[in-house]
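Would you mind keeping the following structure in view while I ask a few things?
Every protein chain except one is present and positioned as in the full complex.
Lettered A, B, C, D, E and F in written order, each chain numbered from 1.
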Amino acid sequence: MRTVIFRTIAPYLAALMVLFSIFVLLRGHNEPGGGFIGGLIAASALAIFGIACGVASVRRAIVFHPMSISGFGLFIGALAGVLSFFKNQAFMTSQWLIFDLFDVEIALSTPLVFDIGVYLVVVGAIGSIALALEEREAD
Amino acid sequence: MAGSSVSVDYAEAMITTPIAAGDWLIVAPSLITMVGGALCLMLRKNTDLQPKLGVFLLGLLVLASLGLLIRVLDQGVITMVMGNWLPPFGIAVTADPLGATLTFIGSVVAFCAGVFAMQTVSSSGRRYGFYPFLLLLMTGVCGSFLTADVFNLYVWFEVLLISSYGLLILGNERIQLDGAVKYGVLNLVGTNLFLIATGLLYGIFGTLNMADIAVKVDALDNPASGALATVAALYFLAFAMKAAAFPVNFWLPASYHTPNIVVSAVFAGLLTKVGVYALIRIFVLILPASLEYMADVIGIVAIATLITGALGALAQSEIRRLLGYLVIAGIGSMLAGLAIASSGTQATLAISGAIFYAVHSIIVMTALYMAAGIMGMMGSSFNLRELGGLYHKSVAFAGVFLVLAFAVSGLPPFSGFWPKVMLVDAAFQGGRFWLGAAILVSGFLTTLAMGRVWIYAFWRGGPEGTADGQSVDVTGAAEGQLSSGALWLPLGVLTALVIYFGLQPEWMIELATQGASSVVDPFGYIRSVLGEQG
Amino acid sequence: MTPFELFASQFLDIAVNISLGILTISFIVIVFRTVKGPGLPDRVVALDMLVAVGIGFIAAIGVSTGIYLYIDIAITLGLVGFLATVAFARFILNRGTAGDETIMDEVEESIKRREAGQ
Amino acid sequence: MTPAVIDDTTLYAVLAPFAAAVVAPFLTRWLKHNAAWPLALVPALIFLHFVGFIGPVSQGETFVAAKAWAPSYGVNFSVYVDGLSTLFGLLISGIGTFIILYAGGYLKGHPQQGRFFSFLFLFMGAMLGLVLGNNLISLFIFWELTSITSFLLIGFDHLRAASRRAAIQALVVTGGGGLVLLAGFIVIISATGEIEMSVLLASPDIIKDSGLYLPIFLLVLGGAFTKSAQFPFHFWLPNAMEAPTPVSAYLHSATMVKAGVYLLMRMHPLLGDTVLWTTVLPLFGGVTLLVGTILAVRQTDLKLMLAYTTVASLGLLVMLTGTSYEKALEGAVLYLLAHSLFKGALFMVAGTIDHEAGTRDVTKLGGLRSLMPITFAAACLASLSMAGLPPFIGFIAKEILYYGTSDISALGQLGIMVTIVAVVGNALMLVIAAAVAIKPFLGPEVETPKHAHEGPVLLIAGPVFLSVTGVIMALFAHTTGVWFIGPTLSSLLGEFTQIDLHLIPTKINAPVILSFITVGLGIALFTQLDRMRSMIASALDAIGWGPDKGFDQAVSGIVSLATAVTRVLQTGKMQTYMLLTFVFTALAVLLPGYLSGSFPALPKLPEYRFYEWGILLIAVLGLIAVLIAKTRLTAIVSLGVQGFAVALIFMMFGAPDLSFTQFMVETLSVVILALVMTRLNLSPRDHRSLASSVVTGVVAVAVGLGLMLTLLAITQQPFDSRLSEFFTEFSRSIAHGRNIVNVILVDFRGFDTLGEIAVVVLAGLCVLALIRIKTRPSDEALAKSTAGQAEKQTVEAR
Amino acid sequence: MTSLFLTNILMALAWGAVTGSFSEINLAFGFVLGSGALYLIREQVGTSAYFRRIGKAVGLAATFVYELVLSAWRVAMIVLRPKIELQPGIIALPLTVDTDFEITMLANLITLTPGTLSVDVSEDRKTLFIHCIDVPDPQATIDDIKNGFERKIMEAFR
Amino acid sequence: MSAVVEIICGLMLITGACFAFVASLGLMRLKDVYMRTHAASKAGTLGSGLMLLALAVEAGDLSVVTRAIAGVVFFLLTAPISAHLLAKAAYAAGYRPCADTKIDALAETVRPKD
Partner (left out) sequence: METGVAILIGLFFTVAVYLMLSKHLVRILLGIAILGNSVNMLIFTNGRLTREIPPLIPSHLYTPETATANPLPQALVLTAIVISFSFFAFLLVLAFRAYQELGTDEVNKMRVAEPENDPTPPQGY
């Protein structure tokens, strides 16, 4: 959409949305949210960015093909559950690494990795759909 | 309980005994295909590497599923609960002889398809995901065969369904799009019915674990009535759609002939059988009372499927469509097994017949579609009017086709014969003579249909109108591909299996019997999943 | 609890209910516009409003249940609502300039209305 | 008498031809047609193996050998050696030896000779497996295998439509009959619990007592009659003459077609000697005999004449077997042996004539005796045997069978009928025998397409040997009786029987008179051969229909029926598919609940708050809006309305995550809808006829109602919330998460989510493939020709 | 300006470290304290413009909100009238501001103000087309905007 | 303290709801899409923003307040953009303003198809 007003503001909006999406992703374990919703928000951001500034600039911005990102998400999502193999536990048994950093409890865990996988899958797949459609629309 | 820490007895929530590394074989099929599919997807632009990686991964899958099968035969039913949560709270994945057998056979077929596709799938097909689709299809298939959780079964159904969509439209030809619309919408309705039934089942029992449900159903006074009866009917309808049983099989003849032939081959081999598997799993293991209640309906459906499927095959002039109907007719046999299994002592025989038939059908239908693909390459057509002279073209191939044709018709000494005998035997023992007769009549019609294909495409000297006694030299458009071993190796392997299971059925009968016993008498299954509480 | 606190809490309850009521009515009014149109842009504006009212709904329910985290849902709804509006605008622009049949019909209607002095 | 268990040699004897089948093509590539010599050693050795059984078997001994095949299903690869199977084994391997040699000469230089040998060996093995088979299932496997190999051999000359037709005909008739037989066997197995023939034979009344005699009888008969070409299934056999002559000689006269007779004889102790048996078998056998001989007279083709007499002979055998009378059965056994010898020889003679003279049309042949003296001699011997003249085995056979049938004291009315039929049939067979053996050789020399020579040794060895055997066996009638006929008869009767056989009748009695009548009638008829031929021809033309034509009509009828049925079921119209699907859905949700009376009375409406009612109302409004939307855009936006309402409902019942997701997904759905539906037309009206509206409406309401009632019924029951309690309890303490739903998603039931993200990935990939892969140009061109409006729009957009 | 902002954030983090708590409130508190501290040394760091700008921007935001409230109120009044009689129109506003950012800000502000809505910017970016819900006197509206928002924007961002 | 907050919150809720209502009423009563856009983008945004802030005020948690403010800022940023995009698109597509619209400066530069 060739309008200066939208084009100018869209990147900021998109950045804001991506930020928000990561926030939603990270706190999903404790509050409403999580990888899927976060991913949808991020994909929406990509869509807005794409509509405003063209698909090419989005593709440049995210470096990898969205489907590769999606594939990577699935990859780490599936592998996150394999860690438990080395502890003689069943597939997808969660592994937690909880420590304090400056008095803030940091919890790294396989469910988190898994949720990040979900996030990437959604961003990639839905983003890919949105971009592909947008590209077609722009034909 | 406030505070930063709380003391928890982990044993109340989790399995605390260490899991043997070998038990990981249960998830290995899903894991290999999923991680591999993801990997292929990440490398999607490297269209040269894709086939090699894909075939390697599928080979790995075959090994893993073989390992699993051996372990199951060795140790009995084995279970792994995802996340180590106690069953029925965590999702249990359980390999019993039934699931493990089908997983193994399915993997073999997928491997063969992967090899075949090296030759038939174009680089654009690879780029847009043939191997990821195939691998993830196998995730869905293996997941369905091995899961012990109804909702999880739904999820894997969806995985294999969406993969099949992808494979179906790969190429974007008009006919594919048409086929995909019907396939897509009708199958979606099917899975939604499945989901509805699962939702209702959860509403009734508050649990999703199959073994847990089986225990609860068993405890009911009247397990074939009330809302549970509706649930059973919905499950039957949903899986009958998946299995392409009459009269909800429209989607199959409308779509199976449209994609790349290797895709049809995989579909024909695997997809409908997952539906049959689910019917067996749900009805024999979980809802035996409903099975008894619905046996007549299932029997009628089976007969109609057997006959209409075979008649459909006779009505075709396009070999791929003809084969589609044969897939349907085969489903009728398996459903007959289910109907026969509803009561009496022959349940194990009937179900083992159905399992053996499923195995046979997986192999033979895949092989037949591959053969059809080669016929198309040789004769530049899939139409019986335009084909001819293939016998002269390659006697070896003609032989392979003939073996497959006899096998699919259930003639000895090939793989289709034994399950047919077992099913007819069980039908007669159970007093369901019509079912036995229908199986035989369907086999007869199939023989006729395949005989027609043979005389037109192979024995006739050329296309329709070729002078009597004359032979026309046919040169297919895709002739160049025919020298590729990627076409012949998988076809050869599958045909060899067809012959092997025909000549040496003992192993398969034994396997099928064990598989049948594990659902007919679910004690071992339930104990494996729920432990001592079961 | 002091009487004032009691009053405040009762007031809040009532306020929540009143606002939910108002929002419900608004919602229905908007649905009416959505159906009536007459043009696609009218419907999109209605959808945009629907999102706004939805946000209000969430906020009010959040207050009434004391689950403040609903705020994130509200924000997210705002985000995707914006996306929807943008996409529809894009759609109207593209199809309109491409001479899409349905849109052209609506445009003609708008011209007729204008000529009819409405 | 319990069979003795022997070693596995006999099993290997059955398997040996299969091994030869594998070797044959290679050997033929190497030795050309001379491969016949080493290959013929295989059946010769098998023959010798069976010769070894003659002695003990004639003492009434029987043997079994078995190897486990599919033990968990009770199937063994097992053989049962008694008189009957020994006789058949000897015939199969003995005639087989000469057939292999004959094929070596007959197909000399043929590019596919090796394959031909293979097929012959496959058949030989199958046939041996059949006649020796003890296990019903393995017997059946070999039974079907003979059909399959016969199919391949009949269609050997596959470029000709007639061959193809004959092959498929044989496959359909014998293969189909095989399925009936299979049913019969399985009924036997399930009725008796026994699967081994030897065990069944040990208690002969087991089937008659089972209560399932009638179905078993009919089913076994179905198999036997089709295989042995009994009327009305006789038509496939003459058509099978499309096969090369060695095949006709071997399969379609000497061995395979006798499989049906073999089966009847084998099961005679089990099924025979009942009213049903002695009525049905003689009836069909007699009709077949007459039909076969009459039709044989009609023919001018040597092979066809012989083929129809084969039909007739099979009819005779069935008729005799059907009497269940010892003497008649003895005649049957004798005739079976005689027929195999003379018919095999005659076919080979016919083939040799065809091979050397270039035609088999009896009207175009004559005076070959000086050119082909040895062949002529063999022909004479064989046809005299066929004619039933002394001193040939055929003569003894006829004597004994007349002896049996004319025993009115034993058979009564049946005997008279059978005898008359037998006399007429035999007379006509004499006519054919004369026609085949005399006409081509005697008279003046006729110009033939090829200049005739005596055939090579490979071609004449067979006919000479077989026809001479016919004489020798007759000359040593007593030995023949002791070695072959007695033991075989024992098998038929189910008890050890010894017989005393003579070439020359000891006194002038009824059989001798009947023989004279037969010969006289035959000679009389032979003089009228040409007249008879034209009479029968015109009679058949007048009828204008026969089972052969009927076969074509049946096949095309089945295909047409199939086409019609399939068109009705598979309309190609998706709307029909959907309608039926939902009709069944409606049945599934309504019927069980209705039948079990589990639908609840409508419970009282709950006390929702007014805004909650408002949300429900909005959902309803949204639905209605979608339903009545006249343009796609209204519909899309209305869809958003109902979606939002659903999200609010989730929120109303404490599901923030769901609501969250629903809002997002619903909006994105609407967005994608809008983007995609750009060019999709939503017609202003739904275009449903009133009837269609009513039907679809009723179906829709039924589905909705059924699910609603089911849901109400379920939710009124108490709920087991064990799972959720577990999740709630351990969500934070073990899984470290306060959002229980999210913990379920990523931990407790993370495996579901893993599948779910696979779905998402795949959906993305699918859409990409849909959008990106370019349609092939050829298809695009096609699309342009049919797609009017859409094409215009596509072009515009590009 | 950016570096100062970063400095401020660093100071907030330092505050968190010193007080031993990284809770959101504490960090925000640290940020406020930090900016106060920076204000103290504004001449030394030589960027009093930073604070002036912040002031202006906050002012602009306040205007934003204020105009929005006003505008909403106007709309409410219009809508609630028993009989709506308006003279809507689309007017052309010649632009002085020329950067993308400024045009965008201006257009958005205009939209949020009573009765006006930016419809389009001309291709040469010299004219802004504005839809007014009630425009008896177009020129007055144009003057209002040029003297109001446009000036404020130029003050805040130049 | 909390009582005051509750009252403020309640007032904000009602006010916000009222604005939303007014906006929907505007949607109903105003004549063309351009005028309706005014109502939605102003009264609607204000309404939803107020209610969002009401929730934040009631929550009293700084992080919630921060997010609420961020959300409101987002609305403030997006509302004019959506209004602008919609109006522009509608105009470009050719939707005519209602008959009362006397001045149409755009019509001189962009002449939509007739």
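General remarks:
Assume contacts are C-beta pairs under 8 Å (C-beta built on N, C-alpha and C of every residue); 3 or more make two chains touch, one makes a residue touch a chain.
Just so it is clear, the structure is predicted and the values come from calculations on it, not from any experiment.
Interface residues of subunit B facing the missing partner chain: 1-2, 6, 151, 155, 158, 161-162, 165, 169, 172, 174-175, 177-182, 184-185, 188-189, 192, 195-196, 198-200, 202-203, 253-255, 257-258, 314-317, 384-385, 452, 455-456, 464.
Listed here are the subunit A residues that touch the chain not shown: 30-32, 36, 125-126, 129, 133.
Where subunit D meets the missing chain, the touching residues are 161-162, 164-165, 168, 555-556, 559-560, 562-563, 567, 570, 572-575, 578-579, 582, 585, 602-606, 608, 613, 616, 619-620, 623, 626-627, 632, 635-636, 639, 642-643, 646, 649-650, 652-658, 661-662, 665, 668-669, 672-673, 676-683, 686-688, 696-697, 699-701, 703-705, 707-709, 711-712, 714-715, 719, 721, 723-724, 727-729, 731-733, 738-741, 744-745, 748-749, 752-753, 756, 759-760, 762-763, 766-767, 770-771, 775, 779, 783, 786-791, 794.
The rule is short, and it goes like this: only the chains that are shown with their structure count from here on.
When the partners of subunit D are compared with those of subunit F, the chains appearing in both lists are A, C. The greatest centre-to-centre gap from subunit E, using C-alpha centroids, is found for D.
For subunit F, residues that reach two or more other chains under the stated contact definition are 18, 23, 25, 31-32, 37, 39, 41, 45, 47, 70, 74, 77-78, 81, 84-85, 88, 92, 97-98.
For subunit E, the set of residues touching two or more other chains reads 107-108, 118, 120.
The touching residues of subunit F, counted against subunit A in their complex, run 70, 74, 77-78, 81, 84-85, 88. Per the touch definition, subunit E reaches subunit A in the complex via residues 16-17, 20-22, 100-101, 103-104, 107-108, 118, 120-121, 125.
Chain contact summary for the complex, subunit A toward subunit E: residues 3-5, 7-9, 102-104.
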